[in-house]
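A single protein chain has been omitted from the complex, and every remaining protein chain is retained in its original position.
To keep things simple, chains are lettered A and B as they appear, and every chain counts its residues starting from 1.
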Amino acid sequence: MTTLTHLQRLEAESIQIMREVVAETENPVMLYSVGKDSAVMLHLARKAFAPSPPPFPLLHVDTRWKFRAMYEFRDRMAEEIGMDLIVHINPEGVEKDINPFTHGSAIHTDVMKTEGLKQALEKYGFDAAFGGARRDEEKSRAKERVFSFRTAAHRWDPKNQRPELWKLYNTRKHKGESIRVFPLSNWTELDIWQYIYLQNIPIVPLYYSAERPVVERDGTLIMVDDERMPLEPGEVPMMRKVRFRTLGCYPLTGAIESEADTLPAIIQEMLLTNTSERQGRVIDHDSAASMEKKKQEGYF
Amino acid sequence: MATKHLSPELLNERRLEAVRLRLDGHTVARVAQQTGLSAPTVSAAWKAFREGGWEAVPVRQRGRKSGQASSLGEREQHILWRLLAELPSSPLPGWSSQALAEAIAAETGSEVSPRAIEHWLAAQDLKPTPLALAGLARRRSTPGRWYRQQVQPVLERVRQAGGDVWQGGVRVSPLGEQPPDEPRRYQLYLHGKRGALYTRCLPAPPMAEAYLALFERLLAQAVGPVALLFHGAWFQASPEIQAWLKHHPELHLINVAPNLTLGSDPKVR
């Protein structure tokens, strides 16, 4: 008798989901956000289709405001694995120079991320998109399906989601409709970190503590990642030992002071820390029901 | 449940209770439930006990660290904090313990020894040590290369011109767990000859103005050029500081490259 560990079973489930999508949809794509969950999802995709490379491209919906370390890491990964990387930046957003400073996080996210994603899916005709969201991220995600259906207008209709029994996923859809697929639904943050540790999966160095230039904004530490970060008159960024628990647009992502510069230390810090993961995301503070609303609008 | 809302006294009472319960063999979860502390806090208290005994369990209070109770009174301490936020009235680039002792004496009329001030600074975690630079020149490591390429040539030029060499930096003090509602302190510090400390302590991250005041005082007391090895600030991003440096070539500012493990100078400890 072989007892499979929880990570082996989670891995097998994710792989089964990915193969099902590839077998039953016409033009799948993997949304690659460059974060740790994306790293695990990509690793699982390599396992699912080996020795072939995953039979779909990676799509990075870029906002132009990610950390530089993320861009470097993204390009290196795509090259190493030999997958096509599609980078989409909302051209209207570029034209209007949408940015988190002058337009605020809500508009920036809506235009660059939500609209950008819709544009990219339409432009390339993708009918299924893998995303790295997990059910443990917050209460409202606990009921989210693995296969989440979107209308042709990319809206998520909460009343029209399909029950998922056994390992059976109904992937049928009408022309123009698309599916978001979440192969990591049943993983927790701890599972993700433990899997990265055990499988030696490369992640963006920003997750590890290091001295980085930061300024304080409303009690949040924001990294001065490039010269576009507006400083107050006379402000001098300090070099502090910080790391990031989640990665996004640098002006919207809070750093935490930390000494954790190894994976075990990160896991230790996560287990002993006293605030949950999403607190670092400035985006959450915009409005209380923001997540639910964003999901309906097509943002993950 | 949220320890955030507990006074430090109550928090420490519960931390001690948590350790007692753990010693009785209760699980962390049960102890957390019983004391109303979060599991991580219970765990931290237990860890502190195992490493440092009962004395280590209470959250350390600034100025009340057990065994190091300062001989300074409330009033003196109050004055010290106020002084540290200001520039010294003397032309010093920051407060020395001597200068602080004199300023208190002038204000209160009673004698305070510089040694008592030193103890007090140490208790507040306001006594950073200088970087260990000796021997770096011969090391084959990244810090060694950095020292040979970025530091050594500058220091040699400055010394040849009869100038002074200083070290300094900016940091947040103290790091790690601390009682809630206590503001962080941002410490500017300089180490002169033989590691003598000059410092200021601000309630917010220092602005360009504070750095420039420090630089100007350094230049004012020097006969020749000044080399300053500085850690903890990202001057490249500050147009004010860049402009000032351009007009003051006699200050040779060397930023300590980030993420170098240099250690502190053992001689000064």
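Quick notes on this structure:
In the analysis below, a contact is a pair of C-beta atoms (placed from the backbone, for glycine too) under 8 Å apart; a residue touches a chain by one contact, two chains touch by 3 or more.
Simple rule for what comes next: contacts and distances are computed from a predicted model.
UniProt lists the omitted chain of the complex under the protein name "Multifunctional fusion protein" (options: "Multifunctional fusion protein", "Cell division protein FtsW", "ABC transporter ATP-binding protein" or "3-isopropylmalate dehydratase small subunit"). Checked against the hidden chain, the listed residues B:12, B:43, B:97 or B:238 yield one contact partner: B:43.
Only one of the listed residues, A:106, A:231 or A:267, touches the absent chain: A:267. Residues of subunit A in contact with the chain left out of this view: 1-13, 15-16, 19-20, 22-23, 46-52, 135-136, 139-140, 142-143, 158-168, 170, 172-174, 185-186, 188, 190-191, 194, 197-198, 264-265, 267-268, 271-276, 279, 292.
The rule is simple: only the chains that are shown with their structure count from here on.
By the touch rule above, subunit B contacts subunit A in their complex via residues 38, 40-41, 43-44, 170, 172, 175, 186, 204-209, 211, 231-235, 237-238, 240-241, 258-259. Within the complex formed with subunit B, the residues of subunit A that make contact are 210-213, 215-216, 224, 227, 229, 231, 233-240, 257, 271-274.
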